[in-house]
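Taking it in order: structure first as structure tokens, then the write-up.
One chain of protein is taken out of this complex; the other chains stay put.
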Amino acid sequence: MKLSRRNTLQLMGGTALAASMLGPRRAFAATKITVLNWQGYGTDEKWALEAFTAATGIEVVHDYFNSEAEMITKLATNPGAYDVVLINSARIEQAAGQGLIQPVDFAKIPNSAGLAPKLKDHDNMQYEGETFGCAWVWGMNGLGVRDGKTDPDSYAALADPAWVGKVALFDDAVTAVGLGALATGQDMNDPKDLEAVKTFLQSIRPNLHNLWTSEDQWNKAFAANEFDLSIAWSGGVVRSFRNGGLPVHFVVPKEGAIGWLDGLAVPSTAPDVDAAYAFINYMIDPDFYFRWATEVGAPASANVDAMAKLPEDDLMKQVHKPDYIDTMSIMAALPDARRDAFNALWQEMKAYYAAK
Amino acid sequence: MSAGPATTAPALKMGGRRLPPWVATTALLLPAYGWLLIAIFLPLGAMFLFSFMTATPIGNKEIGYTLDQYKIFFTQPYMWQVASWTFQIAFATTLICALAGFLAALALARSGLGRSQWIFLILILLPFWTNGLVRIFSWTMVIREGGFLDAVVQFVLPEAGSVGFLYSRPAIVLGLVHGYLPYMVLTCYIAISTIDDAIVEAAESLGARWWTVLGRILIPMAAPGLIAGSVLIFVPVVGAFMEPRILGGPQGVTLGTVIEDSFTQGFNWPQGAALSFMLLAVVLAIFATFSGVLRRNAQW
Partner (left out) sequence: MKAFGRLYLCLLIFFLYLPIGVMIAMGFNASPYYQLPFEFSTRWWNELWQNQDLLEAGRNSVIVAVIVTLIATPIGTAGAVALHRREFPGRNFLRVMLLPPIAIPWLITGTAMLVMFYWSGVGRGFHAMLIGHVALAIPYVVLVVSTGLQTIRQDLEEAAMSLGSTPVHAFFRVTLPLLTPSIIGAALFAFAVSLDQFVISYFLATPGYTTLPVKIYSAIRKGFTPDINIISTVLLLASMALVLVYAVFSKFGAGNVRR
């Protein structure tokens, strides 16, 4: 995010690169597409958009959401407004079930040939036998540990008195319950024993210093030495280390990380489907990813070719080992009742923490 | 104060014909309340309806009607505690603002500042024009352990421990007082600046002590300002979620954050809406309770 502005200086290089990469200019004269995404999440990198527009003639504008619920709301109340939407694969079933997005036509996304099959055809992406999202990036919520501290090997460390007052959790119901489930040896998408999850989360209270809701808050608090051990985003940790020089590294404990897979989808009411696919194709292009990952900091690409392009010693690549794709649990669609139960449990936990 | 004379409001004279008074009243009210009707009351009415639904009415799910959302205080007993924290925070904020704002208005109007009191007033109001979130993040820099406050304290008293109090309810109150104080200063100032110096001087020349002047003249005359300021502060603070989240940390659980969570994390509009309307009901009940006091002093 923060490097994007500096990157504008290197605009000319990027433009030339993109032009050569996308081949001859296709006819998209004066087309404009609207992308719905988190702000600062790849699709709105200025250099990338300028390169994309130069290569295809398609102009890209953005609208943002601040929570997945808002993404669904905006899709539902703005038919015809969006051409591309970023969607956590755990939300595909919901969005497709409501008729908000359309099946992906991979024939129009040449770069999809490089997608890891496990991610491209992941259960999360499917609804009634069709694929509704194009796998884009994946990442993990694991442990962010301050350099110089002993690396914990288990989530149990969050409740270990050795870290008293030095722990931060991510204020997100699905992540918190997932954490409790993994720590107690359960399936994070369907923990049968919510009481055990609750007991584990309660045991963190003496250590808990803060709850963070955004990467911004995490960075500022970590930079001020508020905590040493936290639930953190894999990509966020790499960004903070590389761009902000914060002394932090990412640890995947033995219980495994809480994985997630983000996809790009085309809303069923998209005004310009072809241009949308052109944009998605560009987003999974190895050259775009290389620059995004090395200069800005990104989660792992679902595109094997893109990951291969990164140098072996690249931190992004070291953190996001390809094995994880097979081993980690990925956040899956939750039935309403279970989602409500997760939210209620986390709300109760927060009230418990607040009562300290 | 302004009750009686309104009854005598004569009919408007326009183009020689006399229009009935209700025409003028309607003309004055219609823009404001028409606007509010379209932009606020109708949407909130829909939200009120949603609060009785079983699920968020977006998408193609079967929607049923239920009162369950209004039972949250019984199904989730910890909500009582959350509500109690919320109202403690709101009362503390309002009280501190009332005290500090009243004194500020008094100081503005009665320190012989002349025309420069406008400059001071504007200086007090202008921080209001900066972004709330940036202001809150700046406060975290000041009050965290090892922050600016600590640096100053340790410069004066090198032996002193940390006085940082980030992630506590007092921190939330501090942020809220900072954010809402200008309302109280302005409304109190509007009320106090109309007090005639001659009244105060007359009272003093008759031997009234300062507390008599304060209790018999200044506070009663400032009452409309104190009341309007309290409304403008207490009412939004009860539902605040930004300050509790960032300054309160783990302590920052309030009705506002629970409502926000049910809209953002939970995608459970019925629950968030039900909580909002219960909140509104409590706020209205509080003002109804105090309305006897209010009516004696002023209308708001």
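Chains: A and B, in written order; residue numbering restarts at 1 for each.
Going forward, a contact is a pair of C-beta atoms (placed from the backbone, for glycine too) under 8 Å apart; a residue touches a chain by one contact, two chains touch by 3 or more.
No experiment lies behind these values; they were computed from the predicted model shown.
Across the interface with the omitted chain, chain B contributes residues 1-2, 5-10, 12-13, 21-22, 24-25, 27-29, 31-33, 35-36, 38-44, 46-47, 58, 100, 103-104, 106-108, 110-113, 115, 117-120, 122-139, 141-142, 148, 178, 181-183, 186-187, 189-191, 193-194, 196, 221, 224-225, 228, 231-232, 235-236, 238-241, 256, 259-260, 263-264, 269, 272-273, 276-277, 279-280, 283-284, 287, 298-300. Interface with the hidden chain, as seen from chain A, comprises residues 1-2, 5-6, 8, 34, 36, 38-41, 61-66, 73-74, 77-78, 81-82, 214-217, 219-220, 222-224, 239-240, 243-244, 246.
Definition applied: only the chains that are shown with their structure count from here on.
Centroids built from CA atoms put chain B at 38 Å from chain A. Touching chain B in their complex are the following residues of chain A: 66-70, 72-73, 76-77, 94, 97-100, 171-173, 208-211, 213, 217, 220-221, 224-226, 336, 339-340, 343-344, 346-348, 350-356.
Against chain A, in their complex, chain B makes its touches with residues 55, 58-60, 76, 78-79, 81-82, 85, 137, 140-141, 144-147, 167, 245-246, 248-253, 257-258, 261-268.
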